[in-house]
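The structure appears right after this line, and notes come after that.
Yeah, one chain of the complex is gone here, protein chain that is, but the others are all in their spots.
Lettered A and B in written order, each chain numbered from 1.
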Amino acid sequence: MKIFGRLSLLALALVLGALFLAGCSKESDTIKIGFDIPLTGDIPKVGEASKFAAEMLKEDINSKGGLEVGGKKYKLQFIYQDNESKADSAVNAALKLIEQDGVVAIVGPNSSKQAVPAGGICNERETPMISPWSTNPDTTKGRPWVFRAAFLDPFQGPVAVNFSAKQFGAKTAAVIFDIANDYSKGLADIFKAEWEKKMGAGSVVAFESHGTKDQDFSAQLTKILGAKPDFIFIPDNYNQVALIVKQAHDLGWKGPFMGSDAWGSAELMTLCGKDCVGQFFSTHYAAAGAQGDTKVFIDRYNQKYGYIPDDVAALTWDATRIVLQGIQDAGKVVADVKAERKLIRDAMANIKEFKGITGSMKFDAEGDPIKCAVVVRISEDGQFVFAESVCP
Amino acid sequence: MQRYALNILLPAAAAFIVVLSQMGALDLYVQSVIMFMAINVIMSASLNLVNGNMGEFSCGHGGFMCVGAYVGSLLSMLLFTNSKLFGAALLPGYSALVLFPLVLLGAGAAAALVGVIVAVPSFKTRGDYLAIITLAVNYMVISAIQNLDVIGGPRGLTGMRPTMSAMEDVVNLPWMMIWVLIGAFGSVALIRRYISSTYGKGVNAVCQDEIAAEIMSVDTNRIKLVTFMVSSGLAGVAGALYAHVVGYVNPGSFDILKSTEAMVMVYLGGMGSLSGSVLSAVLFTLLLEALRPLQIYKWVLVPLILILLMQFRPEGIMGNKELPDMFPRLRKYFTFK
Partner (left out) sequence: MEFVFQNILNALQWGSFYALIALGYTLVYGVLLLINFAHGDIFMVGAYIAYFVATLFLATVGLSPSATLTLAVPLTMILTACVGVTLERVAYRPLRRKGAHRLYVVITALMCGLILENGNLALLGASRKNFPELLEKTVYNFMGLSVTNLKVVVIFTAIAVFLLLQFIVTRTKIGMAMRGIAWDKFAIPLMGIPVDTIIVFTFVLGSGMAGLAGLLFAMSYPVLEPYMGALIGWKAFIAAVVGGIGDIRGAFVGGFLLAFLEIGVAAVFPSTLRDLIAFTVLLLIMWRKPTGIFGVAKHQKI
């Protein structure tokens, strides 16, 4: 009996090893693109939105017979790897996509804490990677193989500063941000520097932080309210925004809030309700009143998955389309994966202008897009209505 | 000669892995999994020293790893690479070939010093009260680093990977793999020597009965101090290796989740069994990677498997036995004590 237990243990180990070494079969007429996205972990919603947008794009193209490159149609195959919202898992996921799945390009990871290390791996292994959402400059810096579809924080910060100075006629500001979230911290720092440059030292009267999974912000908000700012800037994820705004109102705050692109989720309004009505935030695109391709995308996504796509979905759609554009621009598909990756990366680097659903973008030498930001207002019926567009 | 067979066989296997990686027979993904496996081996073996052998309940091992990762990265950047933070490299790149262990030692020493914060309260308290001290230390380390904007704060730190490239420029070998394997074998060997030494017998004595140990002239406070420092120091070494493998560190990677992983590996292997914790680290890493295609369901299935395993083997894979106790015939090839 004991021997049996040991043998079964050995068998388990062998099966695991076999599972783990098993590669994928090769098919000739397909193009494989990898997705390194957080399906579990801290921000599963982001991974889900990415996956939904990608699935929609894939069905679109495959239903038309595939992606046409150089006169021949290729079916698309998307491979999703979960990076669990962890840095080391993102590295492993990227390596698995590159080495075992043999993808020609990688879309993702979304957060900077995974995009920075995964970008390093992709650059070393000469595989084109495009992060839809990462805003950390390190992701693409000095990495010719890494691109991104979102604008950077040093651009978004001033947009928020200028808009709120004008709109609210504000002289003083307060900031509440998530210290454990590099995006939030980075944007808060830039906002503070920019605001004080404009309004003089000490004009950011409160600069408070909280942790990623915190749910109670009353101490920080009490402190902010005590400092009597003209408005509160919240560069935070939408789920925390909902709580912060509600709690601020409970504590008696009547002034305005200004937000950043992480607000831009359909869920914001279900979570926040009437408390968020009338607030402004800067983002990549305005869903309400969108026209052309953007509207088509929003309507179809809404019909298929039952909610208005947030910026992650739209950016993933754009990022994936940039990759497909690169594949098409290369003009041919070669069987050798390494050569194909090189072709795609060169073609992507050569894209002069790309008309995406989050606006048209050009790429600078680092692979970062130059694109416009919009400021939207949350209307009474919960729509994000265009208020202003700011271009670099 | 025969009794040293395993001691020769295992390093030979490691050398074989290095040769295979060099020849390109193992693709980079497999290599990376092997490296994370080796790092997990260090984590679980070093935590086992405290949680298994000494019978404490430390659940903040990730904090020590974090200290090691940061100190290791900073040392590596200071000594061998041109970085924004420190300017030009202090030493030429080729010296990393010989001096890289300094980075690991530095990281280990720093983490061991942080370990003292836990060790000193452990003189007076133990069990679950000590557990939350370790938890608190984990939170404190992360919070402290988040507030240090000089080293990136929550944005994290990059720039330690060029050290590896510098080594590869001089001699073209998979250096990262070599150092990780050396680290893992070194750590396991160190722990094995430590707990089987006369001095280290005190560790088990503290676990069994502290008062009896004291009567038998074991300096329990000193044993606790040394053991905590060895354990946290090795976690620091693991952290430094991790930083170089991933090429990026941020405080968020070393939160309670990381500590929990280490804990799971220790108890999965069996408390107090060194070979158990090595085996479980290997199995656990393989399991996590093998189930990756399941996406969301992976994190439902993995705990389920572990719960079932606990139901059938409530003492972990190895219990508190070592390999030779389970397979007596191994004794011919291997001496534990």
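Rule of thumb we're sticking to: a residue touches a chain if its C-beta (ideal position, glycine included) is under 8 Å from a C-beta of that chain, and two chains touch if they have at least 3 such contacts.
All of these numbers come straight from a predicted model, not from anything done at the bench.
Contact with the omitted chain, checked across A:T30, A:N62, A:N162 or A:N239, is made by A:N239. Considering the whole complex, the residue from A:E68, A:D216 or A:D293 that touches the absent chain is A:D216.
Listed here are the chain A residues that touch the chain not shown: 40, 42, 44-45, 47-48, 179, 207-211, 213-216, 218-220, 222-223, 226, 239, 242-243, 246, 250-252, 267, 270-271, 273, 307. In the full complex, chain B touches the hidden chain at residues 51, 57, 117, 121, 124-125, 128-129, 131-133, 135-137, 139-140, 142-144, 146-147, 209-212, 256, 260, 263-264, 267-268, 271, 296-297, 299-300, 302-304, 306-307, 310-311, 314-316.
Simple rule for what comes next: only the chains that are shown with their structure count from here on.
The centroid of the Cα atoms in chain A and the matching centroid in chain B are 33 Å apart. Those residues of chain B that touch chain A in the complex are listed here as 27-30, 32-33, 36, 142, 146-147, 153-156, 158, 161, 242, 245-253, 257, 283, 286-287, 289-290, 292, 295-296, 298-299, 313, 317, 326-327.
The touching residues of chain A, when paired with chain B in their complex, are 5-6, 9, 12-13, 16-17, 19-21, 39-40, 44, 80-82, 84, 86-88, 91-93, 95-96, 98-100, 112-113, 116-117, 120-121, 125, 136, 138, 179-182, 185-186, 212.
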